[in-house]
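Take this structure, written in structure tokens, and hold onto it; I'll ask about it next.
Of the protein chains in this complex, one is absent; all others appear in place.
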Amino acid sequence: MYTYSQMTTAAILGCAGYTGQETLDRVLAHPDLEPIALGSDSLAGRPAAALDPRLNRALPAFTTNAEAVAAGADLLFLCLGGDEAAAFEPPSGAVVVDLSGAHRLTDPDVACAWYGNAPGAWSYGLPELYPPAGNLIANPGCYATAALLALGPLAGEIENVVVDAKSGVSGAGKALKQSSHAGFVLENLSPYAVGAHRHAPEIAQQLGAPVCFVPHLLPVRRGLLATCYVQTEVDVRELLEDAYASSPVVRVLPDGTTPELARVQSTDGAEIGVFTDSATGTAIVICALDNLGKGAAGQAVQNANLALGLDETAGLRLHGVLV
Amino acid sequence: MYTYSQMTTAAILGCAGYTGQETLDRVLAHPDLEPIALGSDSLAGRPAAALDPRLNRALPAFTTNAEAVAAGADLLFLCLGGDEAAAFEPPSGAVVVDLSGAHRLTDPDVACAWYGNAPGAWSYGLPELYPPAGNLIANPGCYATAALLALGPLAGEIENVVVDAKSGVSGAGKALKQSSHAGFVLENLSPYAVGAHRHAPEIAQQLGAPVCFVPHLLPVRRGLLATCYVQTEVDVRELLEDAYASSPVVRVLPDGTTPELARVQSTDGAEIGVFTDSATGTAIVICALDNLGKGAAGQAVQNANLALGLDETAGLRLHGVLV
Amino acid sequence: MYTYSQMTTAAILGCAGYTGQETLDRVLAHPDLEPIALGSDSLAGRPAAALDPRLNRALPAFTTNAEAVAAGADLLFLCLGGDEAAAFEPPSGAVVVDLSGAHRLTDPDVACAWYGNAPGAWSYGLPELYPPAGNLIANPGCYATAALLALGPLAGEIENVVVDAKSGVSGAGKALKQSSHAGFVLENLSPYAVGAHRHAPEIAQQLGAPVCFVPHLLPVRRGLLATCYVQTEVDVRELLEDAYASSPVVRVLPDGTTPELARVQSTDGAEIGVFTDSATGTAIVICALDNLGKGAAGQAVQNANLALGLDETAGLRLHGVLV
Partner (left out) sequence: MYTYSQMTTAAILGCAGYTGQETLDRVLAHPDLEPIALGSDSLAGRPAAALDPRLNRALPAFTTNAEAVAAGADLLFLCLGGDEAAAFEPPSGAVVVDLSGAHRLTDPDVACAWYGNAPGAWSYGLPELYPPAGNLIANPGCYATAALLALGPLAGEIENVVVDAKSGVSGAGKALKQSSHAGFVLENLSPYAVGAHRHAPEIAQQLGAPVCFVPHLLPVRRGLLATCYVQTEVDVRELLEDAYASSPVVRVLPDGTTPELARVQSTDGAEIGVFTDSATGTAIVICALDNLGKGAAGQAVQNANLALGLDETAGLRLHGVLV
């Protein structure tokens, strides 16, 4: 159906991490993208199957990240740590999607306080609410995506915002650390960075108001759920249903249905449930998504599609009713 | 050390459920209690080992619950469903601890709305905050225990209370239902009874103020963690440390240390962490406990000890640093 | 691309169970199949979204299973219990794939002993080794599929066969039972039907030799791994690599690489690892697959594709390197 000349060439930097692997997965399923360079400083020189024996089709071998940039792809996905992403110099003309946090915060003081670098000229891209502009796109954080999908349509109309979030362990990356050791994670639940997580200023920046944010580490591989509590006068359900009425990605559930991880895991969609507390009148908005899907790689490809004028959902995992 | 005549005789009704089994476990470890009747309508006539092959010591066989009452024990533990507990007629003179919700709510209208029965003359017993009075003791709910341990010492000084709680599946009992099926629970997280759970009025009754309460089902066997958010002017850490300074059961953690399930599972203790949100000034109090320990059987035995004038912690599981 | 007249019409009986839901998932992804009837006696009359809110596209509402048969589809999937499947009368001319065990055993005495019914004229269909013949296809059991993929190519050359298998809880279906309760499954591992499981005669029938088979219930949602031990004189790796050299579904891993659940979950592929025990010379063949994929719905669609002359892998989930 497509001829070679119609394909957009893509390079992925940092293929060996969770977000790199997941981005590669979507690029492989994308009808319009051709992966021409797979960057990984740790795997450079090895075949694609060195990452995973399932990668046994025709694929380029891994190169260093620098070599992957030099391949001159039309589209680059930065699946790097924040410091590496901050130091990255975008090639002229290419669309670049940065999955790290390096370019998300727009206020230089706030950005320096949380990430140690000024943000530069990148556009925050959360397609349903804040579509990306230009070629340099800062992909939102996983927690921020869930909180913003839940609360973004209510911005300016809410007070006393509490976001209590829970994420699977893949949100912390593949790096070896005590808090990702299975002996710590299994049969456990642990809050962390309580009231001091760097996704809080990201949420606040987009909402235009401070939020109280507490993340918890779940004993699951993937999936994220944010339970958001607000005081408001507006009709929360109406605003959310209007915001996502035509979205192929975000689904507002019927009254009484609760979101859950199992229905969003390994997909690029998100579910939102809307409730009112019977005792206090508090509005409760719950958003579930996959931290590696809509919370990372899925949204990165969605942002790339918008920047390139492709079908917004090409390459995304939006169907399936798997158990 | 003890002679037979000094022992307090105990009967457990509803031995086959989680709370019955756990209560039995503590009674067996208790130096002053002698189990003389094990009631279970489903296991009546069978030996104790029919419940678990570990129960291979000398123990009475199971009887019906009615026969267990007729045994005339000094102390009865009601590990029954709410309806059965509501219909129970306490024998004169015995100490009775009801682990169901039937007698927790003191306002007749509220009690009828949530449990379908008026509360009667039972005393709510949460030893650290609301010590039991009299022979008939309503043992608190697991969620309520966690929320009250976190917030009880702050009562009257807090506003905009949000309690976001997470519990292992044993909190829902052994009954077979869709939401306790492992195919639903594993790798999942599901909020339920959002803004409409019957532990909310129980918490509100003891705090004297309404709370917004949302429970979530965790993919773990046991353990419960409540993350509580409040607006307040008081020094939260000081009030909590004062409240539990001499408690052998509740531990306020040092500044910066977060509670987690793994340290309270299979114990009768509780951990509390105190934090302040950097962006909004919200006070965050987190309490972790075992829903079957301090949240049920451990607290029931603790209440019984107080009512009987025994050592408050006899039979409890308060030591151990197991992984 | 396809016009209506080119589509094969399909009906699924028993849509509400795990295998029904997974079969539906693959039918929805299949370019040549059109689902015209969704049978479920428990959901009859309700819309497709009643099963799962993700089913929000245009789909027929559920009907009774009898009505689904009456729709006259070219292809029927029986996702029913064994008794219902045994009593099913296939409509003339249709391709029928039975995912239950009712028609797998060909020896009448053995079939009656394990399933209570004679097998009838059904063909056992495990495409890589025993391609289906005719319109009535008995889809293999999940454990049998794994054991046979590991050992089938060695049939006649092996002795002292031990199959130690481990499966996630979805293998036991959605029915509510004690052994599927999350309080039993989580943090547990339990052998069951030790030396007496009905998949043992199924494996033996195809191998032509008895096997010692023990299944274990894993605390995971999906996935199955069979560790097979045999005494043999043949070159096991060579025989297995030859058998699956051109298979798009079964992957023999390189020397030293072990199969694992994580790489086959939610897919229709299978992985095989080949090892020799250093102390005893025993050959060890390990096969991993998804009990609901290659072990059930994926294989059912693969069998249907062969019977209908369609692309063998149409509708299957064979790609993806998801975490």
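We just call them A, B and C in the order they show up, numbering each chain from 1.
By definition in this document, contacts are C-beta pairs under 8 Å (C-beta built on N, C-alpha and C of every residue); 3 or more make two chains touch, one makes a residue touch a chain.
The structure presented is a predicted model; accordingly, all values stated were derived computationally and were not measured.
Novice: One chain isn't shown here. Among B:Ile12, B:Ala37, B:Leu51 or B:Leu105, which residue touches it?
Specialist: Once the missing chain is taken into account, the touching residue is B:Leu51.
Novice: Please pick, from C:Gly171, C:Gly273 or C:Gly293, the residue that touches the omitted chain in the full complex.
Specialist: C:Gly273
Novice: Of the listed residues C:Ala138, C:Ala172, C:Leu225 or C:Ala300, which contacts the missing chain in the full complex?
Specialist: Candidates C:Ala138, C:Ala172, C:Leu225 or C:Ala300; residue touching the omitted chain: C:Leu225.
Novice: Looking at the full complex, which residue from C:Arg46, C:Lys174, C:His216 or C:His319 touches the chain that isn't shown here?
Specialist: If we include the chain that is not displayed, C:His216 is the one touching it.
Novice: May I ask you to list the residues on chain A that touch the chain which is not drawn?
Specialist: Touching the missing chain: residues 18, 168-170, 174, 176-178, 180-187, 219-221.
Novice: Which positions on chain B touch the chain that was left off?
Specialist: 18, 21-22, 24-25, 28-29, 51-56, 170, 186-187, 221-222, 251, 253-254, 257, 263, 266, 269, 271, 292, 319-323
Novice: What does the interface between chain C and the hidden chain look like in terms of residue numbers?
Specialist: With respect to the unshown chain, the touching residues of chain C are 160-162, 164, 166, 183-184, 187-192, 194-196, 200-201, 204, 210-214, 216, 218-221, 223, 225, 227, 229, 231, 258-262, 265, 273, 275-280, 282, 284, 286, 323.
Simple rule for what comes next: only the chains that are shown with their structure count from here on.
Novice: Relative to chain A, which chain has the most distant C-alpha mean position?
Specialist: Farthest chain from chain A, going by C-alpha centroids: B.
Novice: Using Cα averages as centroids, what's the distance between chain A and chain C in whole Å?
Specialist: 34
Novice: Mark out which residues of chain C touch at least two other chains, giving numbers and ranges.
Specialist: 18, 170, 186-187, 221
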